[in-house]
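Excluded from the complex is one protein chain; the other protein chains are retained at their positions.
To keep things simple, chains are lettered A, B and C as they appear, and every chain counts its residues starting from 1.
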Amino acid sequence: MTHTEIIKTPTLASTRGGSGNSASKMVAWVASRGIFIFTAVLLVFSAIFVNGFASSVNIIDVFHRASAIGIVAIGMTFVVISANYIDLSVVAQIATSGVILMALSPTYGVLGAMAIALFFALLYGLVNGISVGFLKANAVVVTLGTTGIGAGILSLVTGGTIYYGPTGGPIDAFGDARVGPFPLSAFVLIVVAIVAGIVLSRTKFGFMIRSYGSNKQATRLAGVNSGGVVVGAFVLTALAAMIAGFVLAAYSNTAVSTMSEGYDFRALAAVIIGGNSLFGGRGSIFRTFIGVIFISVLSNILVLSGFSFAWQQLVTGAVIVFAVALDALARKAEKR
Amino acid sequence: MSTARDAQPVRKTVIEAHDIVKRFGGAVAVDQVGITVAAGEIHAVVGENGAGKSTLMRILAGILTPDSGGVSVDGKLLEPGAKASLEAGIALVHQELSLIPEMTVAENILLGVTPTKFGVIDSARQRKIAGDALDQIGVSVDLNEPVSRLSMALRQFVEIARAVARNPRVLILDEPTATLTPAETDYLLSMLQRLAARGLAIIYISHRIPEVFRICERATILRDGQVVEVMTIAETSPNAVIDKMVGRELKLDLQTRRVADPGAVVLSARGIRAARVNGIDLDVRAGEIVGIGGLVGAGRSELVRAIIGVDPRTAGTATITIDGETKNINGYGHAVRSGIAFIPEERRTEGLALDMTVAENITLPNRAALSTGGFLQRGKIAEFAMRLANTVGLRPPEVDRAAGQYSGGNQQKVVIAKWLGREPKLIVLDEPTRGVDVGAKSEIHRLLRELADQGTAVLVVSSDLPELLELSDVIHVVRDGRIMGTLSPDEANERSVMALAAGERVASSS
Amino acid sequence: SNGADAGSDAGTDGGYNVYALLPQGNDQPYGTNYLKAMNAAAADMGVNLTITNAEYDSAKQANECSVAIASKPDGIILWPAAVDTIRPCLEAAKAAGIPVNASNSDVLPEDKSLVGTYTGPSNDGVGRAAAKLIGDVLGDKGGNIIIVQGLSGNSTAIDREAGFRDELAASYPNVTVIGQQPGDWAKDVALTVTSEMLTSLGEENIDAIYAVDDTMAAGAIEAMENRGIDPTTIPVVGTGNTELGQPNVLSGKQYGTLFQSPVWDGENAVKYIVEAIDGKTLEPNYFMPVPEITKENAADYPAEW
Partner (left out) sequence: MSTIKLQETQTGTWNRVKNTVARRTEGRAVVLLILVIVVIAMQQPIVFNAYGVSLARVALVGMVALGLTLVVLQGELDLSVGSTLALTGVVVATIPDLGLGIIVGLITGLVIGALNAFLIVIVGVNSFIATLGTLFALRGLAFVLSDGRPVRVTDIDSALAFGRQLLGPLTPRVLVFILLFIALHFFISRMRAGREFYAVGGNRQAAIDAGIPVKLRLFTAFMLCGFVAALAGVINTLELTAADPTAGSSVLLASFAAVIIGGNLLNGGRGSLVGTMIGAFALGLMQVGLTFAGTPREVQDVLIGIILLVAITTEPNNLRALSGRFQRLTQRKANASA
């Protein structure tokens, strides 16, 4: 968001900047940054008390958990901030790009396959974006529809076939590649985060997305092609989902039509835990990134500590509830 | 007709508020305010935008709880909360319409007090009470019609009927005439006098001082959240009231604008048809201010919105000519790109992103100028926004404060400011000063004149006749989506405009 | 697709009308090949198949069961979405006089009387066989092992684990399961959780890994390779002898697996429902042979899925 250094706002603080009396200001400040604090605490706690967490091999696993879902979440942030709640169709999108990469690179080469995947990613982005942006249809329903169509067709075409690449092939190599102690996919995640962050916070397009999320009508009446902005948001999400599909496929050197089940809500959870507003307008890629790190570390230490799947779900859900409740309280404190 | 001045002098106080303080964040909206209103009195509350009028009323109605101070009815202090105030007989007609679109007129009138038998709605009684309320204010409308299908004016009267249906002791109206035409306003005012005559205590908020002088007995004048003075209308003058409101000498130059030597045609619309617009031709020249008059529901907004492509046209073409080059206006985005600025009717929903800062709102239409290679230039934005904020006299001029925290008038200044940055060739304004106080209003008028003098073409829709007459070089009067007549300043006066608006064809020049 | 007209009572080409109520289909590798074989067999025997896929939603399968019964087919092949939930379906079919065979996942003992027969692997048996492979490779000294489970709550996964643990308890007391996480039938998930279990439990403390199918076994193996562990030092046992698993077995990276044939499964489901309809007397079970596969004999069993 734009800051104006030359003007100070003494008493009349903006809804963004916390509120008048310093006590509630403190509360607001702490609460609205709660997720950063929690993440820090969680990391320290894990490093000290969770056996093996700090080991380099485990860091790699954490990043493996974080990269694919993180890339999706970062993409989805654009849809969320444009006040369109969620893109459910990322599930179908990830699987589509992953399967295309593994299934077609033998014939068309890795780049050829990626090009084809890109085509479908754009297709998803455009269909979703046009339906929501220009036909003014509700995003949740639209993407629910495109998921049914896309996943259905993918499953019809590929069945449950598991496509796998040659061991040591380029894709496998990418999946196993390390940069120093980190897996290559971690760097993909970070690069995507940085680029997305710049786009959202620094560019004209990002500004229009935030403005649209804040007030559709006013944005349109300012001469913004609001439909185009929405299409842009969904295309960015689709591109991210495509990259995530590549990363996920490369990680296990396999792809199957069911590979991305649950990625829709898990990605959204990351966006939300980061403290982005579902009402649109407010939020940042950095928040999403932190949200991703948080849930990845959480599930990692739950497994390390030998919790059963049941308890993992229970704890994750509880944490989401706690995080969002805190965010809501922060908002209240700011208002007061 | 009877005016409040003949009303008998000694009556018992019904509602009394004392030492009311309300802060929003650090901002003091209402500061140590007291007010007393007697039965049968119509009491005006006037003040500039942001003076704290609406806030005070919301406190009286128990919707906002004050940080300190209390409200008492018949000497009994009220519990906090809307329910208590309602039961005590305080009914508020909000500044913004607060009806439920998908509910019927009857349901809306009894919203919150729906009569029931064992929880089941007693629709017979519901309709009876609603009908009575409408009769009391003398408005006829189908009780089963969903409010979403009513005209703005009708919605305003349903609001009032809702307040009346709670047969209140105290009736508060916050700028009820903002969306009404003179005829409707006239009707509303005499209706209020009837209600007062029956012993109702009425608090009346308006920026239209003449209305206040017509029906009110006393006026509490607010400035910056404080009571400046409580005046007895009979013993004062409009200018005195205005001076108190504004707190400075303010001469309203009400001379109508000399006809500018019309420059080249900038906007030309031919055969425009759209929803509730039935074939309209009109031209706007450089340096000319063209006014559109008519009744609410006449389709004036629809007309201008159709011309510049905000709403779809079903037929007709509009062209804009800039330094000799003529372009078709295809869609709104195209219109904006070719130098048109539009200030919409619905400030809060269409004019501003309320939770974004003033600077961000100003950036929106100027994003191209304020970014290079797709990247926003933050430093530039700050200065740019500040300059415009000062140009329109935003108070306080704090461009990184959320726009929603400014009062109506200041919000409108921001809406205008953000367009000035584009140095538009044509400015279209729909109700430019609705709910804007006299001070801000005259500043906005001066601004528009200056723009016209600099050669900008201006198209104004207004329900505020004095404003229309004061500003316009030429006035088109619209009815049922058609131009009924066109009046030049020497022909134009309240009568001639209303006559056309009401459908009487009179001979008109051009 | 298949049997588009199976709804109508008398099969158009005089063959039997059979409903196959399955919990998976073209959305899973096994199901895909199971369906292929099933359709092929049906074509041979002139059976009109109507196939449903309940996606492991037992309520949905129950409704599909009543749909099937309503269209009065000659027989029903039922692959339970969750074995505990199918009693009402079986009773309704019995009441309607429609023979039902169970396929792939056997019904509970107390429901056995309600089905003609069961064809398919003994999932319990598969688990036991896996336990044998691991028990034998670890020898008398036994050791600590971890389990990479299938999708949580999935009945096949549950049955295999049960059989596996029973067999260990019965015959290999020195083998102890020290960790278990769900791999969701997916290689990437298996890869991550295996690696994490190796971290938390200590590579040196783990002597063998049981992954309840070969896809996840492949994940477990890659997890070890990523950490620079030679997979042959920690024997991995999977299930399926799949296209993904067999190369690992041949190369010795995966110690062993169990050959489960969707082809056998699909074919025999059809074969025996026809016999049931014809009123032939049937064994209570026709178990799919599930040979133990190791490096030695892997070549003799071409992968089917």
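One rule holds for everything that comes next: a residue touches a chain if its C-beta (ideal position, glycine included) is under 8 Å from a C-beta of that chain, and two chains touch if they have at least 3 such contacts.
Just so we're clear, the structure is a prediction, and the values are computed from it rather than from any experiment.
Taking every chain of the complex into account, the omitted one touches A, B, C. Considering the whole complex, the residue from A:A54, A:L111, A:I153 or A:V191 that touches the absent chain is A:I153.
Screening B:L77, B:V113, B:A264 or B:A368 against the full complex identifies B:V113 as the residue touching the chain left out. When the full complex is taken into account, the listed residue touching the unshown chain is B:G331, out of B:P182, B:P238, B:G331 or B:P396. The residue touching the chain not shown here, chosen from B:G70, B:P146, B:P182 or B:P262, is B:P146. Where chain A meets the missing chain, the touching residues are 85-86, 131, 134-138, 140-142, 144-153, 155-156, 265, 268-269, 272, 278-279, 308-318, 320-321, 324-325, 327-329, 331-332. In the full complex, chain C contacts the hidden chain through residues 1-4, 6-8, 25-27, 49-53, 55-60, 62-64, 66-67, 69-71, 81-88, 91, 152-155, 158.
One chain of the complex is left out; on chain B, the residues touching it are 61, 63, 82-83, 86, 92, 94, 98-103, 107, 111-114, 116, 119-121, 138-142, 145-146, 149-151, 153-154, 157, 184, 187, 190, 194, 297, 309, 311-314, 317, 328, 330-331.
By our rule, only the chains that are shown with their structure count from here on.
Of all chains, the one whose CA centroid is most distant from that of chain A is B.
Chain B and chain C have CA centres that are 72 Å apart. Touching two or more other chains at once is no residue of chain C.
For chain C in complex with chain A, the touching residues are 24, 26-32, 152, 179-182, 186-188, 191-193, 195-200, 215, 218-219, 222, 226-227, 242-244.
Within the complex formed with chain C, the chain A residues making contact are 51-52, 55, 57-58, 60-61, 64-65, 155-156, 159-162, 164, 176, 248, 251-254, 256-259, 300, 303-306, 308-310.
Contact residues of chain A toward chain B in the complex are 1-7, 9-16, 19-21, 202-205, 207-208, 210-211, 214-215, 217-225, 281-282.
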